[in-house]
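Below is one structure, written out as structure tokens; the observations come after it.
A protein chain is absent from this complex, but the other protein chains hold their places.
When the chains are written out, they are named A and B in that same order, and each has its own residue count from 1.
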């Protein structure tokens, strides 16, 4: 467990560096990330390199035994590069090349950008080959996969399609191009989704392929850098930092060859008045990407703002609490973004630990408190999260859901989060893993909205259930084949045998709520209603209204040695909790019944015993009985129960 | 009365065709529409034609004595055409040529597109010249009139203006181009409305002409195809299918030379909680286009969705009820879109009668029930709707209203619908006809918002009133001359003599409501308040508030042998009903006083008697006394009272 900060020596007068490093050292900082946007400082003119400033910074940290993370600066090339090679910039869906001036916007597929990427990465590699306090390398910064529509991407996409399908005929068939006279009679008729229409108007099979291609292009670009860095740093771990963007790269692909996963973690500073929100969902998802510990490369440190309006500051306890929450859920290192708020540039109101004034204040004091606490928790490094509940995730379904709006208010990730919340409510660890991961060791697998077919996922889920596992499936499963086309069999198609029921009809009810009767109680669902026809399944709950009142809304079916639940609507929290508790009871897994709302439990086990992290994800105090004692938690406080040591 | 379906053999494995045709036959399908998007299947490479698949489908239907509607596939050319001739694509207001990839977007004026249109239409003509089971031809699909801004359209528009005005001076005068230095000093300065400004910022006279030009271009393109088809099929009726789009072609022009009118009918599946909505308004409007029976080429069959979010499914009774409602209002054939939901392409969530699963379900059963019912109603074909109330419609006013936003919430068609609803409430047949139609035979003519002058309409309305008719005029009448300019005389200008009053001043109150006192009761208007100055008219109602409280809001005037009503505000339903009832009483027309809300009456008369269609346009049951008996209606049920036969 290490605490770090993001620091930009190039933003500050050199006179400040030493006192900054001293303060970090004094506070307990062990890691400093640098240089992810500093290309123009390292190579102000083409071929003129200047690493002296970074050398100096490294030396300062080395003297203080602080390790650094170095980044390749390829998110933003210097302007001379874009000036000389405008083709290194992405082209938008309007067919227009982006303009430099804001960050990012490099085309991952641009050959010239690859060439210059190689040059700067090799330069850094050569220069820092022998540096001894580099803890890790970060490739680029917050890569994602927007739709570049340049000619190079168009050409590469055609090659990608040739590779995948072999012939135009096969493409036409896979895309059902007979619809609306869309058949390609020449490869050159294939383009990125240029034009002013919403992407939901395009052929969804084509769009999913284009989305996959863009995601793979991003992955390929990262792997290109990875191979270069490995040449120089065969023993230093290499990563890239991801986040939840509007144009996500497939996390499972992105991190496959990287050494560990890292994530930029900005939980909200505005707590919802109703309902429940836990950023732990993202943390568990990130932990599941490589099923191992991850790093937080950027952690919330103050009010965010800049191109969006400034938001409220972090409330007392949040800064420390959210960092500990990350550790509890599997972070190995948490770096706060950023040490001090920038005084220039477009990000100057994205607040760091220290304000513009350079007077450390309330938040910095809390950060120092965090550092002390973390030092006392180092034993936890030897523990791990053992989860018996897995939640399946797949990017094809996320992409496809966005490409065709299923109904007002329904989102792929929100359905996953609903069940994550439900199991968290009972203090149960949850792994969020790829649909294609092995399921061995789990007792319950929740598989919401298995929308686009993954043959591997289908097979593994069947095997898991057959061998005694408990599976919970939801509406909009089995809808699409691998090409994002519908299938001419009753829903939930690939899962019909498991669920023992099929969907007679469905009703896309948008944000309307619908009553579901279950065990004599009334619950609520929303967005979607599958009207279920029972085969071998039994009805667990029935709709309480509309023309399908009395028809099954949720079912349970014995399948092999296991049990398969299906819910045909999107449950509101009480309904999801009901189902979570039912499966937990069936699985005979331990769970907590009376944890207060917004209190989160994470159990970590190791040789030295079991440590229970109890986190108050709320701005009100909590006071309750827990594990035979009484526990009091201030807003956002975390306490560790059990094990060798207690905070 | 015939029932049909839209069917796309090219979307399905040939193995399915026969069983599909068998099922249609069994269910009672008499018509099948095909091929409106199948150009790329008919001509996969330029000059390589393949009609074999369509021949096969035709043969299958012929064997089963099912007639077909064949369509020209010109909505979407094959991609090789756009690749070779990008100029066949429209250019948007941003000056950029559209991209293929989504449907439509052909430029109606493109010479090259005309040439290829001719080729494919002649090929189809030659090939199907001797087909014996073609019931009708449909030209293109859902043509409308968006603003194409290509050079060809610009050039044709200039020619159109030369033809209309003779000289630039005349154009400048007609457009008042002296405003804002807008005078043209050369024809080449005239362009389509390119540029990023909202169309409401352009000169409204110019814009109305451009809008008319685009509408006429669409009409001309359809007539071009019509002439070609007539060469091959002199005896087969030819139509095109229209719908209410955001860029409407003038329906009266569009269908003038076509044999009958057809319409794509998608009533809502979400009933408004308050107020009243009847799709019958659209049906009456379509019937009035050619004042004869029409076809429904696409009829609601399931949930709609795709580029928009998926909506709720059709409730039980809707599928049948909405089809019968169409028949009652003058449909001769109703084709359901579509037989089976597509499994590929961008429209795969626009649901047909049968779901993706290919298992006929609730909706298909209701469709079969509809087929049976329709067979029992065939005697109705010999009846017709005799309406004594006409509602006038004019596309110039619709266009001009959109080109200059009169006030928040006011729409041209909504005002027509308000009076349609009001008369429908009393079970009275209403014809909706062009402002320029003959008015003979009517007793009451409602003329809402006669905004842009049609000299013919002005004269006919005067004659109608003079000869004893009852006319109901509303605010925003007489505002514009033929060029969409204002006129230097008091409103309602051309109608001032008829109404016996003039508008001292008006107040555009947006969505605010205003009280109107009439016969001792309080009613409400909204959007607009004309403050009326009485000449020969008497006040029927006065405003109950604001600085014009006590001033006339509605008037009645004797004109010739007739009576002219004027209402200076946009009435909420109670006020429109009040006026409707007053005019019905004055006209001594029979009407029903106590029909429950959302029950619709259509009276059809023929040699064999009078048939009263009673339709429950609601999802609640109705039970009421009617014509001396008691009538019970399930949700969306239609019953026929009187005549030879009862369902």
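Following the convention adopted for this analysis, a contact is a pair of C-beta atoms (placed from the backbone, for glycine too) under 8 Å apart; a residue touches a chain by one contact, two chains touch by 3 or more.
A quick note: this is a predicted structure, and the numbers were derived from the prediction, not measured.
Contact with the undisplayed chain is limited, among A:65, A:83 or A:607, to A:83.
Contact with the chain that does not appear here is found for just one residue of B:176, B:212 or B:309, B:176.
Residue-wise, the contact with the chain that is not shown comes from A:347, picked out of A:253, A:298 or A:347. Take subunit A: the residues that touch the chain left off the picture are 8, 10-11, 37-41, 44-45, 73, 76-80, 83, 92, 94, 96, 98-103, 303, 305-313, 315-316, 341-349, 355-359, 361-363.
Although one chain is not shown, part of subunit B still touches it, namely residues 94-95, 175-186, 188-189, 191, 193-198, 200-205, 404-408, 485-491, 502-510, 547.
Rule of thumb we're sticking to: only the chains that are shown with their structure count from here on.
For the pair subunit A and subunit B, the distance between C-alpha centroids works out to 48 Å.
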